[in-house]
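Structure record follows, encoded as structure tokens.
A protein chain is absent from this complex, but the other protein chains hold their places.
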Amino acid sequence: MNSIFLPYKMGDLWEVKQKDPEAIILAGGTGLLVFLREKGLHPHTIVGLENLWELKQIEMQNGEIRIGAMVTHQQLLESPVIQAQLPGLHQAVTVLGYPPIRHMGTIGGNICTASPAGDTLPSLYVLNAVAELRTPTASRLLPIQDLIKGPGQNVLGRDEILYQIRIPVPSPSAVSFYFKVGQRKALAISVCSLASMLQVAEDEQTIVDCRFAWGSVGPTIMRFPGLEKNLIGEKLSLNKLREFGQTAASMVSPITDIRGSAEYRRMLVSNLPSKMLQTL
Amino acid sequence: MTGPLTPIGTSLKRTDGPSKIRGLEKYAADYYPANFLWADVKRSDHPHALIKGIDLSHVRGLPGVLAVLTHEDIKGANRIGVPEMDQPVLADQKVCYKGDPVVLVLAENKAVMQEALHKIEIDYEVLPAVFDPEDALAEGAPVLHENRSGKNLLIGGAIEHGNGMEAFQVCDAIVEAEFDLPYQEHAYLETEAGIACVDDEGVLEITASTQTPWRDRNELAYALGLPVDSIRVIAPYLGGGFGGKDGITVQGLLGLAALHSNGRPVKMWTSREESFLASTKRHPGRVHYRVGCKEDGTLHAVSCRIVLDTGAYASLGGPVLALAMEHAAGAYRIPHALVEGFCVYTNNPVSGAFRGFGAPQVLAGLEQIIDMLADKIRMDRLEFRLKNVVSRGDETGCGVWMSNSTGIIPCLEKVKEHPFWVQQEEWVNQAGPFKQRGVGIAAGLQGTGYGPMVADIANAKIELLSDGHFRIYSGVADMGQGNNPTNVQIAGEVLGQAADYFELLQPDTACSLPSGSSSASRTTYTFGNALKTAATILKERILTRACNMGLGIYAEDLLLSSGKVFHLTSGREIPLANIAASMSPEERISSYAYTAPVAKHPDSAGSAIRAAGFPHRVFAFACHLARVEIDALTGEVEVCDYLAVTDAGRVLNPQIYEQQVQGGAVQGMGYALWEDFRVENGEVLTRNLASYILPTSMDVPDILSLPVETVEETGPFGMKGLGEIVINLPLPAIANGVAWALGRHIFTSPLTAERILLTMEKRQAE
Partner (left out) sequence: MIIHFTLNGENKNLDCAPDCRVVDLLREELGHTGTKEACGSGECGACTILVDGISKLSCLMLAAQLEGHAVTTIEGMSKGEELHPIQKSFVEKGAVQCGFCSPGMVMATADLLQRNPSPDRKEIREALSGNLCRCTGYQKIIDAVESAAAEMRDDA
């Protein structure tokens, strides 16, 4: 590597990017530096975002929660807004990595890594999160599922960065949930994960709205809006959730890798919805 | 600070604590000598191939590359290993596993190193390879080491006792099963590391993370073609060992590098990935058991067939097999036995010593079979064991005579009266929704020391310094288990000194005396015995000298205490410094050689197995209990509570004792539940700590350790080896608990969540 820049102003960031469009973005480094070491790569230029103050904010604006790309997992964990409004996302970061990883790693990095095992992603999918991307001259909004193309692939252009995430504040009566199965209880990459949001009617049983997103069982996070619709109007029960899980399991085609077989993952897809009853 | 005058039996604080916790203790990995060069190797990409040519033309001239070495640069036999010297320092004619070192590079920095390793071109002729030990035994299998008459069989043999197989005809109940045991990677935190240089006198000095400084020196002399006395090996505190540094890791390469570095020091420190690739593992194996008993619960016959995969080179495969066979009948009196064992070469990574040394593999199977047999005859699992375990004077099924302290019955009884056992049904029945519970136990034993393989010797040396302090010259490395602090405790007890009156010298072949390895549960037992006597001799000399100096008439009237000698009746005293001043330097040094006893009892094993260390004489015993809870939706197992009752003789230091029990139990839990080092067609799939799953602090419970203190009269202050017995039982205890929860045994370990959920699914389908 020949140079590393850690600009304090967006303008300086763009300047580096303009001089060297191949300059690699460094957020918390917990993904990037592992990746570079593993592949033995030595990029020419690295530009870090850690000093860009405006990327490190969590704000409420127009009924949206806006999370800067450089907000660390620890910030999410400690944020009263996230705790109160987005408990599913909060749960996701409690099981992500371990303290130093959470102190360093960022939500932007987690999203841009585009790993199907990324712990914040399933929750962001069920929250209908929208990503704001910026170039030196423009910005655009993309639903999270359109930002992520496949394992390790996003649609960011060469001179584009992820700027922030916008999440519509969910209805106060919605219950959200995140469950991750790893190979051990901590310091674990998910073998299968599930985020869900559920709204039940006042009878506390009839499902009025629901969204489910599974991680680690496909090239990206998996959602089945068609299936979700079938649940609406139904009464919440173990049998319903089982049936729902089984149908979802028949629709995924997970891979076998070092962490788990396709068969095991499919069983988890089927079983995890039932987990909700353990926590509700 | 003055400690208690009789430190044995107290939790005297470890003397190595403060420097380690301040980050000041220098491990082998922490040395960066001035002007040093990095050394690293290019390893084989093929599991089995002939080396046709090595092209170094792109590397030799690279700026920053000081030397590029191949086997041609080695003057000696280029073979290391004990007892079998079959492993090249750098591969010569061929490579035998994916990871075999071929070319050694010395470079100024890591970036140049990476480039150089990348640019080395090796021309291979790929040979057919064999990865399954049973296949490797078959006629026509590719042969790894052509010079061996036994082809791929490193060592094999049988132990026959009583009528062997015929005895099954009169059994009322028989259970049979085959167990698949995985590799286990030591995963010590300090990967293999060291530095080396040739000093002005031409002595090759190596400081390395090693459990075997003395053996290393001999092996290096042979491999590199140097006289033994021109090699010095220093073993600082290790950042973990567990058997993985029982023998040469980087030392051969380091030595070779230092001989070609133009006098500059060289450093090697393997990356975690390289460590996983090239270090030894616990032998994976297949263990087939058949065990029969009488209606009344008397065990009658056992047959066991053990096949261990030692990989490309022997390492300690022979002794591991011998120990596996010796422990195959557990701690049970079984009149008829046939145990067959095979340790086999394959083109897989090398397996070798690992805490437990073959015993964990067999006890994993046996202790599950014992549960199944108890169920079959509807007998309580613990009573069944109590009825059949050995007492002192008995023989185990393998014909191993329990001539020394034997505390397995009190171990079982302690478990029997513990609430975890008494309330097992209630606890299991209290499982919440989607949870299934079980309680499992396992019992077993572990030999202390080498057995009749090589002399089990330690040479202790202790010196009274001129200032009245003492210096202990340790001959055995401390990999973290705390034998060095225990040495202080032992010498402190004999000499009546508080801990701060001692200096401790780490093993250094230039100033301590030759001793065996830090392994085989022998470190404190053997070296401690030697040190105790050496200290006693020195004490007598000191007291006699004090009499000479007019302190009293009889040595019995004198008392040695911290820094001085007292006359009991008059209260007069002489500082030790004064006594030291009156002694010659030779008088102030005392040394003693201790050789551990071996069993002379005639036995039923073949000579090969006996030569590999069968049988032992002193054994530690234990019974473990695990309470487990399974998540029925995910298959995840939680070990909720864990009880380990151990007979390792007298407890010299309760805190260090607990350290061994807790650490060993958790390493055993790793073996039971998560650690699955995977190798496919000779290729390591679990390449680093992200995919090889070690237990974290969240995955394990507190361990309740209860000692059963028998007195082992051959051990220093009544102790016997503790380090290994603890790792033998977590797998079977947990597996038995899981089997209760699931209603069926799983014979393949580790018992990952995946394996458990798939088993539950299958059971539901039936």
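Chains: A and B, in written order; residue numbering restarts at 1 for each.
As a convention for this text, contacts are C-beta pairs under 8 Å (C-beta built on N, C-alpha and C of every residue); 3 or more make two chains touch, one makes a residue touch a chain.
This is a predicted model, so every value here is computed, not measured.
Judged over the whole assembly, touch between the missing chain and the shown ones holds for A, B. Residue B:Met698 is the one among B:Leu50, B:Val422, B:Ala581 or B:Met698 that touches the chain not shown.
Among A:Ile25, A:Ile46 or A:Leu236, only A:Ile46 touches the chain that is left out of the view. Note on the undisplayed chain: of the listed residues B:Tyr124, B:Phe168 or B:Tyr188, the one touching it is B:Tyr188.
Touch with the chain that is not drawn comes from one residue among B:Gly194, B:Gly240 or B:Gly255, which is B:Gly240. Summary of contacts with the chain left out: across A:Thr30, A:Asn154 or A:Ser216, the touching residue is A:Thr30.
Touching residues on subunit B toward the chain that is not drawn are 11, 13-14, 16-18, 20-27, 29-30, 32, 186-191, 237-242, 271-272, 479-482, 655-656, 658-659, 662-667, 688-690, 694, 696-698, 700, 702-703. Within the entire complex, the positions of subunit A that touch the omitted partner chain are 1-4, 6, 26, 29-30, 33-34, 37-38, 42, 46, 48, 50, 97-101, 103-104, 185-187.
Throughout what follows, only the chains that are shown with their structure count from here on.
Averaged C-alpha coordinates give centres for subunit A and subunit B that are 44 Å from one another. The touching residues of subunit A, counted against subunit B in their complex, run 40, 42, 181, 183-187, 189, 191, 258-261, 263-264, 267-268, 271-272, 274-275, 277-278.
Within the complex formed with subunit A, the subunit B residues making contact are 111, 114, 118, 433-434, 633-636, 674, 678, 685-686, 690-691, 693, 695-699, 752-754, 757-758, 761.
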